Structure formats: structure tokens, C-alpha cells
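Please find one structure pasted underneath; my questions will follow.
Our next item is chain A:
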Amino acid sequence: METHFDIQLAKLKTRLFKMCSLVDEQVQFALRAIEEEDMSLAEMVVERDKKVDKYDVKIEKICQKLFALNQPVAMDLRLIMSAMTINTNLERIGDIAVNIAENFIRLRTKPAFLEKTKINQMSMIVKEMLRNAIDSFIQNDPKLAEKVIRSDDELDALNAENHKVLIEIMKEDKESIEPAVTFLVTSRELERIGDHATNIAEDVFFIVEAELIKHKYEKFLFSEVENVEKEIDEEIDEDEKRNGDVQKN
Partner candidate 1 sequence: MDIKISVKNLEAFYGKNKVLKNISIDIPRNKVVAIIGPSGCGKSTFLRCLNRMHEVIGGTITGSIQVDGEDLTKTDPVLLRKRLGMVFQKPNPFPTMSIFNNVAAGLRFNGVRNKKILTPIVERSLKQAALWDEVKDNLDDSGVNISGGQQQRLCIARTLAVDPEVILMDEPASALDPISTSKIEELIFELKKNYTIVIVTHNMQQAARVSDSTAFFYMGELIEYDKTTKIFTNPANKQTEDYVTGRFG
Partner candidate 2 sequence: MNPSKFFHIKRKVTSVIMMSLSLVATLIALVPLVFIFYYTISKGISYLNIDFFIAMPKPVGETGGGMANAIAGTLLLIGIGGVIGIPVGVMTGTYLSEFGNNKFGSVVRFLTDVLSGVPSIVVGVVAYTLVVIPMKHFSALAGGIALGILMIPTITRTTEEMIKLVPHSLREAGLALGIPKWKTTILIVLKTAWKGIATGILLGLSRAAGETAPLLFTALGNRFWSTKVGQPIASLSVYIYDYAKAPFEDWNQQAWTAALVLMLMISILSLTFRIVTRSKYKTK
């Protein structure tokens, strides 16, 4: 029997799905703006951020109302809790897309050395990670979520490589400093999008499997996690004891 509450939950999901595709588009457009040197596209990304912010506020209000008026439990509770954090992550991704667009608007053109960096590969990976994260949420698919979480390391490695390459380029040619710095930042931003996409994937895991796998507790990933809480508690207690000893000294 579909209840009034089920209808409200469905509305929440619909709003979130719309936010997902909006933000996904923002990222795609920002990266395409760089690829095709399309200024008007970049400006549109900046302008559309207002819409993303509106969705952010709206979704948060819906979640608050659902908590207050319906006392959700079990899967409903996890869904609404995660809806709030996924919402925040999406909004940050939106902000990052805007930053990437704005930085490129200042540059106006693609530098030649771009081919030497791994920015393009990163763009592809980031687009795929975001797409998969969103799909894993829409389809309630923890395997897809897993894929996203595993891709994050590759992204980090590529970012580190870009770092080296761009610094070399800057040492060789003073003229290249401004564009190189811009793309250093852009590389960092792409890596951050990857982090947020990973967060979304972790939330999907929480909804479906009821397991909190935040902050790369990978040893607990997809394995027996009964003792996770106990281990974490013990580690924290030890830390506090050590700090207490230091203070005494």
C-alpha cells in the first residue's frame, strides 16, 4: 500500500535526481568549455549555479520536514540522512564546476602544454566517476558504488603527476606560469570532484547495506565490519590517553 509518506519520499528522490543531472551537466559543460574554448558555455555554467543553490536549499528543507513530521526509521531513515549529505556533496561539486569555469574564463585559451598533462584523462575519469555515483544512487546499486570508490586512487595519482609536470613546465618558461598555475588548481579541483563523488558512493552504500564506510576505512570495505565500531572506539580512547599523558608532561 503506497502511503502518503511514500509519496513524499518519492518526491524527495525526484528532486535529488534532478539535482544530480543538473550538477552532472555543470561538470560536463565546464570541461567542454575548456576543451572547445567556448566562453559562452563557461559563462552559462557560472550563471546556472544559482539554480543549483536553490535545489540545495529546497532539498534540505524537505529532509528536515520529513524528519520532523514522520519519524522515519530503518531504510527510510538512512535514505533521508544520506539525501542530506548527497545533496551537500552535489552542491560542492556544482561550486567546483563554477570555479573551473571561472578560472578558464580568465585564461581565455587552452595552453599548448595541456597535452603533456593528464588533465584530459582526469576529466574522463571524473566524468565517469560522477556518472557512476549518480547512477548507483538512482539504481540503488552498491556494486557501481564500489567501482567509484576504487577509482579514487587513480585520480589521486594522476593529480600528483600533473603537479610534477606542471612545475617542470613552469621552471622552463616564465610565460607559462599563469596558465600552468590555473591548471594546477584545476587539477586539484578535479581531484576534489572525485572525492565528492566518492562520498556520494559511500552514502549509497550506507543506504543499501547500512554500513558506514566513510573516510576510506578500506580494510572494512566489503568485509566483516562488526568490530569496526569497537576498533574505532578503542583507537580514539588510546589517542585521548596519549594526549592526556602529553599534557601532564
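Rule of thumb we're sticking to: a contact is a pair of C-beta atoms (placed from the backbone, for glycine too) under 8 Å apart; a residue touches a chain by one contact, two chains touch by 3 or more; residues count from 1.
Behind the choice of candidates: all candidates are chains of the complex that A comes from, given by their letters.
Note that the structure is predicted; figures quoted are calculated from it, not measured.
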{"item": "Given options 1 or 2, the chain of this complex that touches chain A", "value": "1"}
{"item": "Interfacial residue positions of chain A with respect to candidate 1 in the complex", "value": "1, 3-5, 64-65, 68-71"}
